[in-house]
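Below: the structure, in structure tokens.
The complex appears here without one of its protein chains, the remainder shown in place.
Chains: A and B, in written order; residue numbering restarts at 1 for each.
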Amino acid sequence: MTVAQEVVVEADGLGKSFGRTPVLRDVSLRVARGEALTIFGPNGAGKSTMLRLCATLTRPTVGRLRLFGNEAVGPEVRRRIGVVSHQSFCYPDLTARENLTFFARAYGAAAPEQAAISWLDRVGLADVENRPLRVLSRGMEQRLALARALLPTPDLVLLDEPWSGLDATAADVLTGLLATAKREGRTVITVTHDLDRGLAIADRTCILHRGRIVWEGAVQPASEGQGGVGAARAALDAAYRRVTAPVAA
Amino acid sequence: MWTILRKDLLLEFRTREALSALVVLMLLVLLTFTFAFDPSGAREAAPAVLWVTFIFAGLLSVQRTFLLERENGSWYGLLLTPIDRGAIFIAKMLGNLIVLALAQCVLLLLLMLFLGVPFPAAPGSLLIVNVLGLIGFSALATLFAALSVRLRAREMLLPLLVLPLLVPLVICAVEATRIVLAGGDLASTGPWLRVLVSFDVIFTVAGWMLFEQLVQE
Partner (left out) sequence: MTVRTRVAPIAEHVLPYAATLMMLIALWCVFIYAPDERMQGPVQRIFYFHVNCAWAAFLSFFVAAGASGLFLWRGRPAHDHLAQAGVQVGMLFCTMVLVTGPIWARPIWGTWWTWDPRLTMTVILWTIFAVYLLLRATAHDDPEIARYGAVLALVGVLDIPLIMVSVRLWRGMHPSVISAPEGKGGLEDPRMITTLLVTLVAFLLLIAWLLWRRYETLRLRDEIHTLEDRLTEVAA
């Protein structure tokens, strides 16, 4: 527990319905600054919706959501959030470099062209910088998405199934960048099916099922060694099976 | 806002899809009118033909600016940025405006060619009248394109939504164009111009304020 725990995400009795279909029900959680939370859950549990709420892409139907202490969603809040999804959110007809430059400008970066180039290097896309996104592989596309999200140095990083469709190299780059982000003190919330990878970067986990949080757990810090992660994994597995069993039956 | 505009224009000229399709479409509609009308009466109808052609072709192409954003979810990328929603609207509207303006220039030239309309005495006035009409059209069309793009029946709905609202624009733009083509200058377009300007102002502001409502989820 660090001393000054700024609460980055605070949800109270959050509910979200699309029209009359409820997707999230009575979700309450708190994510402190620098924490890494991974949300697991079967399909249709409402994980993506939860992430979109935190990303300010949608607003709750009931309940309260505070981001960086603000309930109102404005440009200042959006500026501090970076989102990586299974879609890249980039323009297929623009080159990698043009895409990043655009987003750099959009986020008000001081030197957009330089920032774009430097990030292209960091994610290993420097040699394809002038090729349109359309012709890049999925792994490259996702790396670009990562660069897009992290370029404005966001305080909160949100990821929705980020490893989906990635090959091993790209997945490692992603995990590496996330670890760096964590070290830099950014708050990370990940939503995924991938139990192993999701656990590897998490401080805390929870399982979402049918719109509710049905289980929460903590991952022991790295100093405890592999045993910490292993135990967490076992607990998670058990909980997951318990939660999803009735659905399968 | 300029960022978005720059990006949109870059995209547009990269692919050049919208502009070329628009021009060809206008040409075809114009041809249809030419064959439908008795040639001697055609010159009289020129302003009407100009605006009707332009509106129908324009409506079909205006949705593109939003459809572009659906691939890869780049629309969300845009919404996530700290850019004000109203600014997004203005950027989209101006983007549409520029593409439409270019197409309309071509249309005007074709009109003069096919219908034998003489080059006007005051080309500047013609330009201004057309630009004013374009602004109003672009404002309404962009606003409702944002709406229709999210619905299944989008191609059908956009004309339905926009055409009735455009009636004042059509009336005033056609009459003002008629006056200018016949050799009048800006001052002689009088009330038509005033209404046109009001139209532009009202709906640009309305679009700027209401756009946010249409993009929420």
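Heads up, the rule we're going with is that contacts are C-beta pairs under 8 Å (C-beta built on N, C-alpha and C of every residue); 3 or more make two chains touch, one makes a residue touch a chain.
This one's a predicted model, so the numbers in the text were calculated from it and none came from an experiment.
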Among shown chains, those touching the left-out chain: A, B
Which residue of B:Val24, B:Leu102, B:Ala121 or B:Ile202 touches the chain not shown here: B:Ile202
Touching the absent chain in the whole complex: find that residue among B:Leu19, B:Ala46, B:Leu161 or B:Val180. B:Leu161
So which of B:Leu10, B:Ala45, B:Leu60 or B:Leu210 would be touching the chain we can't see? B:Leu210
In subunit B, positions touching the absent partner: 140, 143-144, 147, 150-153, 157, 160-161, 163-165, 167-168, 171-172, 175, 191-192, 195, 198-199, 202-203, 206, 210, 213-214, 216-217
Which residue numbers on subunit A touch the omitted chain? 17-22
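Following the convention adopted for this analysis, only the chains that are shown with their structure count from here on.
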Expressed in whole Å, how far the mean CA point of subunit A lies from that of subunit B is 40
Could you list, by residue number, the parts of subunit B that touch subunit A in their complex? 3-4, 7, 10-11, 14-15, 68, 71-74, 76-84, 216-217
What part of subunit A is in contact with subunit B in the complex they form? 52, 55-59, 75-76, 78-79, 81, 83, 85, 87-94, 98, 102-103, 105-108, 133, 148
